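To keep things clear, I will list the structure first and then write my remarks on it.
A protein chain is absent from this complex, but the other protein chains hold their places.
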């Protein structure tokens, strides 16, 4: 299992708002049941197997393009730990317990 | 108001676990009442004025160093929108309403 | 063609030095002739087709794991523009000409 964060930024859209384009990428995730996800204010966090997460990220990136968008900048951060099973919840709890 | 995400990574710590070092950075935020924050699985999200957020991010970065840590890689993403008041909650709701 | 930047960070390695682990990821790129690449001080920049770049990034990520490394944090930024052919050189020249 890896935990990842994906953020998509459309360029040249004539509006400073990004939510409708981010919604396209989140819809990709809603239409599958493989990768778990959590929308946040700065990106969408994913939890799944490495290959699945890469596949989902690629589809999210692709979904943002359209008639009105011909440039997309996508950032993907992958946290892959193999001596221990990571989950999104565990990572947050682990820090909370040490504060 | 800007929304930001800060992640700190200690290097050469002899353990694959990062939570105790991330906890140092979150403690910095708990000890102040200026910048609002939210811990997530992939970083800590901040909400505040640009200068305050920069100041908080710098202190978070600094807090990770210690006897056992002499290299820290910090990533900061700042989303600064000036035609509209952004909040963490508004950003998430705005996407959710369009899915 | 997309331009991308990939950075790999090994965790729990007992040394603050990362170069030997980054070298593993760059070796992956040297052993193929599909994706063009350029090593920089903060990451490796790639130029190629979207699928090829994703494939290369995944292999770079995988290459860092080993007996001494069981956690890797990989950051990938993809700049994908479809109304114009981007190259690494063009992007730099385009900014330089406007300074």
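Going in written order, the chains are labelled A, B and C, and every chain counts its residues from 1.
Rule of thumb we're sticking to: a contact is a pair of C-beta atoms (placed from the backbone, for glycine too) under 8 Å apart; a residue touches a chain by one contact, two chains touch by 3 or more.
Fair warning: this is a prediction, and the values are worked out from it, not measured in the lab.
Visitor: From the touch rule at the top of the page, work out which displayed chains the omitted chain touches.
Guide: For the complete complex, the undisplayed chain touches A, B, C.
Visitor: Which of A:4, A:73 or A:88 sits in contact with the chain that's absent?
Guide: Final answer for the missing-chain contact: A:73.
Visitor: Just checking the interface: what residues of chain C touch the absent partner chain?
Guide: 3-5, 7, 16-17, 19-20, 22-23, 26-27, 30, 38-43, 45, 47, 75, 77, 79, 81, 83-84, 88-89, 91-92, 94-99
Visitor: Tell me where the left-out chain touches chain B, residue by residue.
Guide: 11, 50-51, 54, 58, 61, 65, 70-83
Visitor: In the complete complex, the non-displayed chain touches which residues of chain A?
Guide: Touch with the absent chain occurs at residues 9, 11-18, 70-71, 73, 75.
The working rule: only the chains that are shown with their structure count from here on.
Visitor: Using Cα averages as centroids, what's the distance between chain A and chain C in whole Å?
Guide: Going by mean C-alpha positions, chain A sits 19 Å from chain C.
Visitor: Per the centroid of Cα atoms for each chain, what is the distance between chain A and chain B, given in Å?
Guide: 18
Visitor: Hey, what residues on chain A touch two or more of the other chains?
Guide: Only 75, 77, 79, 81, 83 qualify.
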